[in-house]
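For this view, one protein chain was removed and the others were kept in their places.
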Amino acid sequence: MANGKPGVQVSFDKIQKSFGAVRVLEELNLQVEPGEFLVLLGASGSGKTTALRILSGLETATAGRVLIGDRDVTSILPKYRDISMVFQSYALYPHKTVAENIGFPLKVRKIPLADREVAVRDAAAQVQLDQLLHRYPRELSGGQRQRVALARAIVRRPSVFLMDEPLSNLDAKLRGHMRAELKHMQQTLGITTIYVTHDQIEAMTLARRVAILERGVLQQLATPAEIYNNPANLFVAQFIGSPPMNVVRGALEGKTFLSNDAKVTVSVGGRIAKAVLGFRPEDCSVVATAKGAIRGEIYTTELIGDHTLVTLKAGSDMLTVKAAKDFTATPGEKAGVAFNSSHLYVFDESNGQRVR
Amino acid sequence: MSDTSYKFEKANRGLLERLFEPPAIGQMSPVAKLVAYSLLTFWSAFVIFPIYWVVITAFKDAAAVNQGPYYIPFLDFQPNLDAWRVLLSVDPFCDGYAIVRQFGLLAHNSVAFLLQPLVHIEPMEPQICKIYLSFTNSLVIGVAATALCVTFGSMAAYALARIQYKPKFGNIVIFVILTLFLIVATSFFDIPWYVSSSVALALFFLLARVFGKRFKATLGNGDILFWMISQRILPPVVVIIPVYMMFQAVGLLDTHLGLIIIYAVANLPIVVWLMHDFFASLPIELEESAQLDGSTRFGIFWEIVLPLTGPGLAATTLLTLILNWNEYLFAVFISTSKAQTMPIMVAAKNAGERGILWWEMCAIIVIMIIPVIIMAIVLQRFIAKGVLLGAVKG
Partner (left out) sequence: MNRNGDTRQPGDSPAGLSIRESWAEWFDRHSRTFFIAPAVTLILIFAIFPTFYSILFALSRVKFSTTGLRFRFVWFDNFYNEFTGSEQGHFLGRLEGISIFGWLFILVVLAAVIWWLYWSFRKGTSWVGMTGRLISAAMAIFVAFLLGSTLLSGNLWGTLLTTLFYVIVGCSIQFVIGTGLAFLCSQPIVGKNFFRVIFFIPLMITPLGVGYAFRMILDVTKGPFQPFWKFVGLGNWAWSTNAWAARSFVVLGDSWQWIPFIFIIMLAALENVPRDHVEAAQVDGASSIQIFREITWPQIVPVAVTVILIRMIEAFKIVDLPNIMTSGGPGIATESMTLHSYFLWRANDMGSSAAVAYLLLILTVVVCASFFNYVVLGQLRKAHA
């Protein structure tokens, strides 16, 4: 919370979007809390960028309303919505210096030069660009360009920040560093931020809440912890987590999950002919065949460094288990999987919903 | 740290803004729409009108043309086929077989020309439907010139994109000196041209070898490219009189081959400029892997590079074809009867004593325009994809 300026609430109210016959967004209902960092997470084609662009005003929704604060901005041009956007390609104007790039939103509003220079210097200082104000974008590195785009977004102190995969063009090491910078900056300024990405690590580390989209439908809206430990459906469960959650196909009979190679006691009951059992690699271990709830054989082992990743073949399923770093086994060896926590998830295969 | 937020206030929008601002991104404001559509419509009318006028004039008779403007067929005037009748039937032999006879004539004369050194075959006189003659001439010369131009041009462009050339400056100087010597010898001292040319050529190779080692200064690919492309700056008039003399000496005046050659040379710069850009932008790894597989350079060119520049090649070919189809200046100097192309026929309708036979002229123009419009529509599609843009940017 900073500067005494409260953030504003942003709402998607029954937003739908079709491009011709193709439905890209199905009735999206989403409310972003004031000052919140919300991440729209999804694969390409999930509709996340479309939702962001509808929020910005660069696209018009086929149906529904967009509210910023308490104003209905659905049919208002972007410039009246009091928003800033950081594009994936940064969209820096190549023929303007860094200072001119940052100051452009103010120049457009005919703010006098003196005030402009002050604001530009402030914004540049916040992203540590003060020494580069007279350079051109082509002379800057990727990380520096990204910071120019950020500075341009914050120079105006808008009510809402929109970011469209701003870190995807950076290399891995820089990405990690910028993630921290971004999070710190948002917390300092306290501006409501909506951030689009396909990278689950960014979502988990940056967000206060994550909204997962798939094929235009909101799958789950919750905090990162909630999403990780309490996925609402099979898609979310498999999307989040690296390595991804293991799935075994079988049936649920009462409180037991049964398949050709598995017999597992679970905490939910029911009678589902086609069920899926899910568990994370870190919630299980490799044991002797007799002691395991799932039977299979070792496929490969990979030493990551601080742990070993063991892949087992159980019937037609490939399972991954995180084992200790000194674990050894030979491919083909028979082995079993045992569970060491209660983090077992059962899903109904017909609709992907979690069985509770 | 400044805390002010800079906003636009929608409430303060006046009438002016409502008129001039787009209602949403991706749309235009009412005023902008009005202005844009009216200007575009006006310009479309400006573009179409002359073409329309030419087309309807082709269907008018003498009276309809000379007695004041008539605008709409069937309403203002009765369209008739006077012009077409004159073009297609007043000339003798303008029947269906004329085209076949025309190609036969072309084949006969080409064979006669090729066998000239060995045996003399009497060339056939083109007493055939004039319009068919000029149409087939335009077609044959245009297509052949384009094929020649695009082939040689792309090969040269590819070579300049991939191979490093280092022509010696000294050799160029020797060449220029020998050229001047050749000109003076042939013109002032009446030495037959084949003698002086052979001597000059022989001298060139000799001197190049002797002095080659002395002068080390070399030029590069960029210079060669610039030289080729800058030939476009050369006004045809500078070249046309000597070319006339040269063709006369070799017997190429009023022949198809002569026109084909000169058309090809005129458009070579454009082909080289455009194709070089395409070739230079291809990733070299594809060709390198083909080289490792054992392909010859020509094989790489033919099998890998050309197919990859498909759209660019097509666009360049179409552009060259259109330029050759429309060419007039060279034709008027070099062709007299046998190798007449369509633009010459158009000009011939300016008959002098009788005044300009507008309707006949328009008929020929219509025949000329139709293939071009079709080609233009296709070409436009290529340009729309930004195919030729890269060349212009560089």
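For clarity, chains are labelled A and B in written order, and residue numbers in each chain start from 1.
The definition used in the following text is that a contact is a pair of C-beta atoms (placed from the backbone, for glycine too) under 8 Å apart; a residue touches a chain by one contact, two chains touch by 3 or more.
Since this is a predicted model, take the numbers as computed values, not measurements.
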Chains in view that touch the one left out, judged over the entire complex
A, B
Touching the hidden chain, out of B:N66, B:S198 or B:S289, is B:N66
Residue of B:V100, B:L114, B:V184 or B:L286 in touch with the missing chain, whole complex considered:
B:V184
For the chain left out of this view, which of B:F59, B:F135 or B:W325 touches it?
B:W325
Of A:G42, A:P78 or A:P166, which one is in contact with the hidden chain?
A:P78
Given the full complex, what residues of subunit A touch the hidden partner chain?
56-58, 77-79, 83-85, 87-89, 91, 93-96, 104-105, 108-109, 138, 152, 156
Given the full complex, what residues of subunit B touch the hidden partner chain?
8, 20-22, 25-28, 32-33, 36-37, 39-40, 43-44, 46-51, 53-54, 57, 65-69, 71, 151-153, 155-156, 158-160, 163, 165, 176, 179-180, 183-184, 187-188, 224, 228, 231-243, 245-246, 261-262, 264-265, 268, 272, 296-298, 301, 322, 325-326, 328-329, 342-343, 346-347, 356, 358, 361-362, 365, 368-369, 372-373, 375-377, 379-380, 383-384, 386, 388-389, 392-393
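One rule holds for everything that comes next: only the chains that are shown with their structure count from here on.
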I'd like the Å distance between the centres of subunit A and subunit B, where a centre is the mean of that chain's Cα atoms.
56
Subunit B - residues contacting subunit A, complex
1-10, 21-26
Interface residues, subunit A side, partner subunit B - complex:
3, 5, 57-60, 75-80, 82, 105-106, 109, 111, 115, 118-119, 122, 156-159
